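A protein chain is absent from this complex, but the other protein chains hold their places.
Labels A, B, C and D are assigned to the chains in the order they are written; within every chain, residues are numbered from 1.
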């Protein structure tokens, strides 16, 4: 699982019907777990993450399987919030 | 989901029978959501996207599952149009 | 779907039995759809592509599902030939 | 399978219910099997790996299938510990 920081939200009114009700967050992957690399993508939230949280991301078919009632048409999902970012940041 | 901008269309007359009827658009991935990186690929449209739209892309097996009647033989699909590109562009 | 140019063929006599009868072509991915980047891999053909053709490539599990009678043990397949390469080449 | 070195642990209290009970380790991929590249991600352990071990990693849907009772919502898992790191390190 890659580690990312939640940095924003994004709205898409015209989207695939399967995605209605999904909460989309903008996340920024962390390079070497030490600093932000500016590599932003959109992730579907499954754990109630908010801006500023450090999160664990699953990608690919695993992301599609994170939702309760059905397979959701996503390829990136947030599956956990890191308790203490000092566990993952090695240089301060 | 990666974010891309629709920049063109492409025609393929000789293609796999499973792909007949698909609408293929050329999309350009956005680097850090701030500028275009010239990284163009072909995506199958599911939401009626047009040239100039900023869109959400799913890749891999998720793309194959975006179509109603069957699994389509694609690995890249457009699943949403971003309402306001200012949500995703951080430097102007 | 990534775009590539067919540049050669390759023979493998000792191969997995599931792959017997597959036609393997060497393809070179196109960087930004403007020039060849020297990144060559082997793709299984499904559309009768030949050397010099610009083709659409699917990767991953989608490639495995492109064959009629069974799932084939490939991770890269050609699913379409581009009609006019000028649609995809942006700088001449 | 990529080779990595286990370098730490990480705690996530708020996580997807499917992940409760998983042991998460921070691993660092090895560049050319000769030195550490600083590319850290989180992997789910299946073999009792500890800090300092050199391990084999599976990614994608294979990682999800490594757990006994169910498919786990992970995309990175440790499936083996390398006996002798000299087998994989080519320059000393």
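The rule is simple: a contact is a pair of C-beta atoms (placed from the backbone, for glycine too) under 8 Å apart; a residue touches a chain by one contact, two chains touch by 3 or more.
Being a predicted model, the structure only gives us computed values, none of them experimental.
Trainee: Could you please point out the chain C residues that touch the chain left off the display?
Mentor: So the residues of chain C touching the missing chain come out as 8-16, 18-19, 24, 26, 38-44, 60-61, 63-64, 71, 73-76.
Trainee: Give me the chain D residues in contact with the hidden chain, please.
Mentor: So the residues of chain D touching the unseen chain are 1-3, 31-34, 46-48, 56, 58-63, 65-66, 79-84, 87-88, 90.
Keep in mind that, in the parts below, only the chains that are shown with their structure count from here on.
Trainee: On C-alpha atoms only, rotate chain C onto chain D and read off the angle in steps of 5 degrees.
Mentor: 145
Trainee: Between chain B and chain C, what is the separation of their C-alpha centroids in Å?
Mentor: Computed from C-alpha means, the inter-chain centre distance equals 20 Å.
Trainee: Residues of chain C touching 2+ other chains?
Mentor: Residues 61 of chain C touch two or more partner chains.
Trainee: Are the chains arranged, by touching, as a line, ring, star, complete graph, or other?
Mentor: line
Trainee: If you go through all the chains, which pairs of them touch?
Mentor: After working through each pair, the chains in contact turn out to be A-B, A-D, B-C.
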